[in-house]
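A selection of the complex's chains, in situ.
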Amino acid sequence: MILDSHRITTEPYYCAAGNEIALFAAAYAARMPMMLKGPTGCGKTRFIEYMAWRLGKPLITVACHEDMTASDLVGRFLLDANGTVWHDGPLTRAVRHGAICYLDEIVEARQDTTVVIHPLADDRRVLPLEKTGELITAHPDFQLVISYNPGYQSVLKDLKESTKQRFAAMQFLYPDRALETAIVAHEAGIAEEDARRLVLIGEAARHLKGHGLDEGASTRMLIHAGQLIARGVALAAACQVALILPITDDPDLRDALTATVDACLR
Amino acid sequence: MILDSHRITTEPYYCAAGNEIALFAAAYAARMPMMLKGPTGCGKTRFIEYMAWRLGKPLITVACHEDMTASDLVGRFLLDANGTVWHDGPLTRAVRHGAICYLDEIVEARQDTTVVIHPLADDRRVLPLEKTGELITAHPDFQLVISYNPGYQSVLKDLKESTKQRFAAMQFLYPDRALETAIVAHEAGIAEEDARRLVLIGEAARHLKGHGLDEGASTRMLIHAGQLIARGVALAAACQVALILPITDDPDLRDALTATVDACLR
């Protein structure tokens, strides 16, 4: 089948923090367009992979960006030996053959990209291919999911009201201490004790958010530190490389973060 | 027939709020270019689908956006094995074969897109295809309809005076309480009582418009909440996911909206 390479065949590692699995399952049952909100690296992508596996549906993920055009999503004409031939884009493949289509950071894309999903995101569930004149009715399995990081957006760059109102939304946060410890230990392959220390450091770093830091350390960065530890790097050095140097160049903030790490190691 | 896939074969669900059906029928009889004004999700798209069904005419809908060019509407040359061949765009198909052409949120499009409709929107009713030199006289069944959301537009992005003056206009608002209750119950498949509660919540949310909310909850969002309820989600959780989380990230506004929901549930 055309979407076989987009099926997730082994269960992704996912620890639920609340009722999000049941809620999303109900939304999928109604094929309701969904928006996943939450900070970078808190697990939104992992969640949608887990749900695709659990629902047994193929998943097509598209990382959106400022220079993406509607054609990148919908498809385009390419020239071959017999002239121009239409090639479906990732969204069209999902619509036609029935996948969950996950548009990551949709707000980064140009407006033609966000408007092209409107007729898919209301009760019509159609995708007009303006360049071919075709009007595709979505496959019964198709669902549209987008992610959105509210901390990011400026007034100049936000979703249009008429886009937002087409989606229901779920809020994601960093996992609580026990859950995050289990995740870091599992993903980095380190001892619970080391993982617990990293999680405490991460929590401390997140408190500096707003005091010069755009965002604190994500779960993903804690896993990075853990992976270096698993390969023999000392915990303090691993925190420098994985948690502190990537997120700030301000000497005072670096000192504050280093002090935080030292305090947690004592 | 070339426009068969654009004919609406089953009656769309539409409850009239006033004399809009008779007015539009008179305008269609004169083939007058029409502008539908009103907020997001209040039913403009559904109305034009209903009128197309009632008048027995095909309907071609185009969602306009900032990066849309006149070529996306009118058509373009594509290369095949014998060289470049002209392909009609959606507007040209409507003009040539006689459909209602509905340009949704026309104000989002670039100016070449709005100017290209001028000779269709006065008594000439012609569409010059500048790239082919052809001058198409509109099919007798053709009518041009556009939508326009006055709440949106900035001074920088508005229709040109010479575009506006080519259209007659109709104003749409959210339906009144009884009508909206009937619509939500019908569309979500829930009990009247649940629908009535959602409508009350929606009305309360609309009062917050202007106090930090760009727009309140649309009828479409109330239907989303209803669909989740129909699949077993509790009313409070359904309102969070369908009404509150999508439209604001402000903690105070979220609290105010949650309090509104709680009050309506008591």
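In order of appearance the chains are A and B, and numbering begins at 1 in each one.
One rule holds in what follows: a contact is a pair of C-beta atoms (placed from the backbone, for glycine too) under 8 Å apart; a residue touches a chain by one contact, two chains touch by 3 or more.
Here the structure is a predicted model, which means the values were calculated and not measured.
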Problem set entry | Size of the entire homomeric complex in copies, 2 being in place | 6
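Note that in this section only the chains that are shown with their structure count from here on.
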For this session: Mind checking the rotation angle between the two copies, chain A and chain B? C-alpha superposition, nearest 5 degrees is fine.
Result: 60
Exercise. Rounded to the nearest whole Å, what is the centre-to-centre distance of chain A and chain B, using the mean of the C-alpha atoms as each centre?
Worked result: 30
Problem set entry | Interface residues, chain B side, partner chain A - complex | 5-6, 40-41, 45, 61-68, 72, 76, 78-82, 87-90, 93, 104-105, 108, 149, 152, 187, 214-215, 218, 220-221, 224, 227-228, 230-233, 237, 241-242, 245-247, 249
Exercise. What does chain A use to touch chain B in their complex?
Worked result: 19, 23, 26-27, 29-30, 32, 35, 37, 69-70, 77, 79, 82-84, 110-112, 114-116, 118-119, 122-124, 128, 130-131, 133, 135, 150, 161-162, 164-171
